[in-house]
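Before anything else, here's the structure in question.
Moving on to subunit A:
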Amino acid sequence: MERTVLVVDDSVTMRRIVGFTLKEAGFQVIESANGVEALRELKYQKVDLIIADVNMPVMDGISFVREARATAELKFVPILMLTTESVGSRVVEGREAGATGWMVKPFKPQKLLETIARVLG
Partner candidate 1 sequence: MGRDSGEKGGIDLTPFQEMFFQEAGDLTADLEAGLLRLDSGHRDAELLNAIFRSAHSIKGGAGMVGFEGICRLTHSMEGLLDRMRGGLVPIAGPLIDLLLRAADALKESIAAAHSDSAAPAGEQALIAELDLLLENPTAPVEPAGTPAGDNGSTSRLYRIRFEPSPDVFLKGMDPLRVLRELSGLGVLHKVEADLSRLPDLEDLNPETCYLGWELEMESDCNRARIEDVFEFVRQGALIRVETDDAAPQAGQAAEPAPPSPIAAAGQRTSAATSDSSSIRVATEKVDRLVDLVGELVIVQSMASAILHNLTPSRVGELKEAMAEIERHTRELQERVMSVRMLPISVVFGRLPRLVRDLASTTGKALELEISGEDTELDKAVVERISDPLTHLIRNAADHGIETPEQRLKAGKPAQGRIHAAAFHEGGKIVIEVSDDGRGLDAERIRQKAVGRGLIDPGDEMSEPQLHSLIFHPGFSTAETITGISGRGVGMDVVRQNVASLGGSISLASRLGEGAKFRIKLPLTLAIMDGLSLGVGSETFLTPLVSIVESVQPKPGQMKTIAGGGELVLVRREPIPLVRLHRLFRIDNAVTDPSRGLVVIVEIEGKRIALLVDELKGQQQVVIKSIETHYRRVEGILGATIMGNGRVALILDLAGVLKLAGGGGQWPSTPRPEELAAA
Partner candidate 2 sequence: MSETRKNQYLTFSLGEEAYGLDILKVQEIKGFTSITPIPNTPPYIRGAINLRGTVIAVLDLRARFRMPIAEYTKFTVIIVVKMNQRIAGLVVDSVSDVVDLGDGDVRQTPEIGKHADARFLQGMVASEDKLVTLLDIDELFDEGEIPAAASHGRSGEDSKQVER
């Protein structure tokens, strides 16, 4: 059965690249441009994995993770954060908020797939 991934990033280029990589690997992909939109989507869709950027307008990634974890249905969904090296402390913050894992931007698509495999099994 196909698994669904929600990609949350305000950069359209990132969303498309990540989406493309995932689709090539056989995933279903949903996109959102920020945390608020993502939470809205999650009310109606069941997903197997969430990939979210740390830096987004309206609601940043860390707050999004926190909100997601506070929702019953999303307590155990693996969440991968996309972060950048110069803001490394965000990884700790993200972890505390409940993120499962993280990827440092920029990354190779192959690495993304490997990380997803690690986190999704």
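Selection criteria: all candidates are chains of the complex that A comes from, given by their letters.
In the analysis below, a residue touches a chain if its C-beta (ideal position, glycine included) is under 8 Å from a C-beta of that chain, and two chains touch if they have at least 3 such contacts; residues count from 1.
Because the structure is a prediction, the values reported are computed rather than measured.
For subunit A, the touching candidate in this complex, among 1 or 2, is 1.
If you check the complex, the residues on subunit A that touch candidate 1 are 10-14, 16-17, 20-21, 24-26, 53, 55-57, 69, 75-79, 82, 84-87, 95, 98-102, 104-111, 113-114, 117-121.
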